[in-house]
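Each remark here refers to the structure printed beneath this line.
Let's look at chain A:
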Amino acid sequence: MTWLVWRQYRGQAAIASVLLAAAAAVILADGFQIASRWHSILVACAGNTACLQQQAPLVNGVVSDLPYISLLVPAVVGMLWGAPLVAHELEARTSDFAWSQSITRMRWLTVKVGWLLLAAAACGGAIAALTTWWSGPINAMSASAFAPGQFDTQGIVPIGYAVFAMALGITAGTVARRTLPAIAVVLGGFIGLRLVISDFLRQHYMAAVTTYYSVGGSFTAPGQSWVLAQGAVGPAGVVVATGWGDLYPALPASCQTLLPTAGTGKSGSLSAVFSCMRAHGWRGFATYQPSSRYWPFQGIETGIYVLLAAALIGVTFVIVRGRDA
Partner candidate 1 sequence: MISFRVEARTGVPPYLQIVQQVRQALRMGVLDVGDQLPTVREVVAAVAVNPNTVLKAYRDLEREGLVEARAGQGTFVRRRPPGPPPGTHSRLGRSLERWVREAREAGLDDESMESLLRITLRAGDAAEAESEEIA
Partner candidate 2 sequence: MSTAIETHELSKRYRRVSALTECTVTVPEGRVSALVGPNGAGKTTLLRILAGLASPTGGTAAVLGGAPRQDPAFLAEIGFLAQEIPLYRRFTAEDHIRIGAHMNPRWDASLVRTRLAELRIPLGQRVGTLSGGQRAQVALALTLAKRPRVLLLDEPVAALDPLARRKFLATLTAGVADAGGELTVVLSSHLVTDLERVCDHIILLAGSRVQLSGDIDTLLAEHKVLVGPRKDTAPIERTHKVVQEVATARQSTLLVRLGGPVIDPAYQAEDVTLEELVLAYMGADEASAGKRLTTVGESS
């Protein structure tokens, strides 16, 4: 059975290898350039953080979009390999041939799905490794370790994405019995889930850290952490995270009068407002995820995607076993 899977996919495996090798060549070449530019910047700035942050972006050209291109790899893998796995055999009716041989449907499916999930993980892993290596200098200059386009293109999460997209394709193809609708489901489902998880779920993987500081004082979150919210909190627990427009009504009247008002020509000073706020028990706060949680977060997100993949594959097995061919 493994021989059959190899025979069916050897052409595609060859193409994928060639593409991966080409991508690796481009990424490596560009990565070395970036690394040398980074090295000269480090020498020039000599440890001055302000100097570092003012540098022009390290990347330019097509390869600058590498992180975004690598987001597509799992989707493509799921669409091109996952969707047709079962669906094409049903469409072409070769399932009638395969399921009339002496191996059972379950064994047929296990071997096919097993190898393809492995291949997906390998693709995802290869792209992740290349991107992580290439992004080294860029990571050093970025403001947050969790930035989208950075967190989800490096580390181990791309493996989870690829495995999930493959599982989604396989399951969609099995349910729909046709390849094209399955491809549409992979595209829509994969992108949709990725957006939902990265925009809404990711920040909640672990309870965020909140620190307080003196209103008006300067606060910088510890290096490269992910600031989720920042603002002022009043004595009654009123939280104002966005700009002055929301702050004004929440302040006690005595502080409100101190605010400069546009159009009336009345001047005021921010520092007076701040000391008024301090006097009334207001504090500044920042809620963030520290960068030390990078790997736990990577693990949690990968785990989520892998569990979803497992559930989908379970559905596939149930359907293939029980349904009429």
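Keep in mind that, in the parts below, a contact is a pair of C-beta atoms (placed from the backbone, for glycine too) under 8 Å apart; a residue touches a chain by one contact, two chains touch by 3 or more; residues count from 1.
The candidate set was assembled so that all candidates are chains of the complex that A comes from, given by their letters.
These numbers were taken from a predicted model, which means no experiment stands behind them.
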Q) Any idea which of 1 or 2 touches chain A in this complex? A) 2
Q) In their shared complex, at which residues does chain A touch candidate 2? A) 1, 3-4, 7-8, 92-106, 321, 324-325
